[in-house]
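Only one protein chain is missing from this complex, and each of the others stays in its spot.
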Amino acid sequence: MQFRVRDVAEFLGGTVVGDADAILTGISGITEAKVGDLSFLANPKYISHLATTLATAVIASEAVPDARCALILVANPDFAFAKLVGAYGPKPMHPPVGIHPTAVIGERVTLGAEPRIGAYAVIGDGTVIGDRAVIYPHVVIGGEVVIGNDCVLYAGVVIRERCRLGHRVTLQPGAVLGADGFGYALVDGKHQKIPQVGIVVIEDDVEIGANTTIDRARFGRTKIGAGTKIDNLVQIAHNVETGSHCLIIAQVGIAGSTRLGHYVTLAGQVGLAGHLTVGDQSQVGGQSGVSKNLPPKAKVRGSPAQDFRTALAQEVSVRRLAGTQAQVKLLEARLAELERRLGPAAP
Amino acid sequence: MQFRVRDVAEFLGGTVVGDADAILTGISGITEAKVGDLSFLANPKYISHLATTLATAVIASEAVPDARCALILVANPDFAFAKLVGAYGPKPMHPPVGIHPTAVIGERVTLGAEPRIGAYAVIGDGTVIGDRAVIYPHVVIGGEVVIGNDCVLYAGVVIRERCRLGHRVTLQPGAVLGADGFGYALVDGKHQKIPQVGIVVIEDDVEIGANTTIDRARFGRTKIGAGTKIDNLVQIAHNVETGSHCLIIAQVGIAGSTRLGHYVTLAGQVGLAGHLTVGDQSQVGGQSGVSKNLPPKAKVRGSPAQDFRTALAQEVSVRRLAGTQAQVKLLEARLAELERRLGPAAP
Partner (left out) sequence: MQFRVRDVAEFLGGTVVGDADAILTGISGITEAKVGDLSFLANPKYISHLATTLATAVIASEAVPDARCALILVANPDFAFAKLVGAYGPKPMHPPVGIHPTAVIGERVTLGAEPRIGAYAVIGDGTVIGDRAVIYPHVVIGGEVVIGNDCVLYAGVVIRERCRLGHRVTLQPGAVLGADGFGYALVDGKHQKIPQVGIVVIEDDVEIGANTTIDRARFGRTKIGAGTKIDNLVQIAHNVETGSHCLIIAQVGIAGSTRLGHYVTLAGQVGLAGHLTVGDQSQVGGQSGVSKNLPPKAKVRGSPAQDFRTALAQEVSVRRLAGTQAQVKLLEARLAELERRLGPAAP
């Protein structure tokens, strides 16, 4: 890539502070940038980097007096940078339009316009796939699955029978949708399998990370709401339902039948017990263990999870605990001394 | 499906309370049920739902006076419902009987009766597979593997060389059996690989979840005992051995050489250190970290894990800690006041 600073500002609808004619030849993070690079400052916390970066220009949300580079001012630097990279950066290398001769397409399969189906993809009988599907090599789709338009399924994805995906769904490599939920009944000392006859429903604009697993429902459906984004190695158990626009970070586990509201954020390695309700816009800190319902806008952490401030205060109390215990020992001695001086109480 | 209540009761060997002639056209959970649905009540905790459900009939273990639906009474409603769904519900869409022409079957492979082998399955040299094997597309089985009768291997499963599976073993998509254990010796500042020449042995009636990994032994074997059920994204390290009929929930990790007894339950995200012994029927609460041996019937939680009641009492104590610290501060002041009033002690 080779642009002038003013070209980039124009593309982003931003304004330039500094040398608008400087030439940009690369992009990078603000701390690793070298001369000729374009970078961005998403978090105002790192504003001091503007005085030291070697970048030729930085996309930022406000001017600073001591910047040693050109600034391109926009409302949302993070997203502006993303737009730029999306337009001019390297692209994923999708399979070409067409169906690779080695793909195995079942009976009664419907494919939309311009499919891109890679080598050794397998699509089961009766499955319906929308327009502009991008199906990488070695994707396995079961029978009677329904997939909307503009979906991207990376290599090694497995979707079991009858699951349903909306439009613009992206599945990273190795994601598994529709494996059996974990359900057994103990009969005569043996765990008898409870058939898992439901499905998984993924609404529009969902992205699911690598090697994440979303189990089919016992009956009915496991549902991921529109616009929700799920990171790698997450476990979503049977009959879970998430609202729209949730963020579920890596290695989270959600037990069966729990329901998330909209805009819920679960940080990495969080565990949620089963049959819970988590209110809209709740936020759960990393590694927390939630075993009770959460109201809307709850902000919790810890295992077991508590209100964020309560948990924090408790951590401080615990850190002071050894001191408290020493103090109690001392009080005990001082009290004993007073008791000694006063002598035995009158009967 | 369309049945009368009495037909279902007959199939299950149960008795009807209420309208035995009502028509059932669907199944669902008790809270989501609509008119015409059959549901079930597994957990007596939810018995109040019988007064409000729209279900036409519910499978339950005891009659209640205010049920607004027909009841089908059986000993184990959960299992009865499972039997019904297993018999009449939708089925997994297994590959048809036969060997897909694209499957690559190695030399000296033995296949039992009625194999169902899907597209692009790969079976290594010298492997022996029992009767009625169901091998989905894109399963990769290494050389000299032994697999019993009636096993189901879903898409994307990988079994490395020489591992052994019993009868009626089910592997959900993406499960990996027999990857190298994690073993290195630090020599001259480098981690030198310790060859992992053992195998994985899976006994009869085991089910293993999606993307779960069970490592081969350093030497000897990693063993999963008969009837044990393992959920998704679980990590079982080299030389671990589990007893029979354990339940291992999602995202549990068990470090090397640890041994579980029979009927052990590990809740989600539990971690077990290596070289431990966990007694029969022990139960470990979610997210717990176990670093010591557990006796039979232990019930522990927390990280580090403690006896369940101890851990609970400790959580209560910690929640009261800020109050305790305020109280100590007050006692200090009151004590200082008494000391002031009594004046200096006589020498």
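Per-chain numbering from 1; labels A and B assigned in written order.
To be clear about the criterion, contacts are C-beta pairs under 8 Å (C-beta built on N, C-alpha and C of every residue); 3 or more make two chains touch, one makes a residue touch a chain.
Note that the structure is predicted; figures quoted are calculated from it, not measured.
Across B:Asp7, B:Glu32, B:Glu144 or B:Asp204, the single residue that touches the chain missing here is B:Glu144. The missing chain, though absent from the display, is touched by one residue of B:Asp37, B:Asp215, B:Asp231 or B:Asp280; that residue is B:Asp215.
Not every partner is drawn; the one left out touches chain B at residues 102, 104, 120, 122, 124-125, 138, 140, 142-144, 156, 158, 160-162, 174, 176, 179-180, 182-185, 187, 189-195, 197, 211, 213, 215, 219-220, 233, 235, 237, 239, 251, 253, 255, 257, 269, 271, 273, 287, 289, 291, 303-304, 313-314, 317-318, 320-321, 324, 327-328, 331, 334-335, 337-338, 341-342.
Annotation for chain A: contacts to the undisplayed chain at residues 27-29, 32, 76, 78-79, 81-82, 85-86, 89-90, 92-93, 100, 102, 118-120, 136-138, 154-156, 170, 172-174, 205, 207, 209-211, 227, 229, 231-233, 245, 247, 249-251, 268-269, 286-287, 303, 315, 318-319, 321-322, 324-325, 328, 331-332, 335, 338-339, 342, 345.
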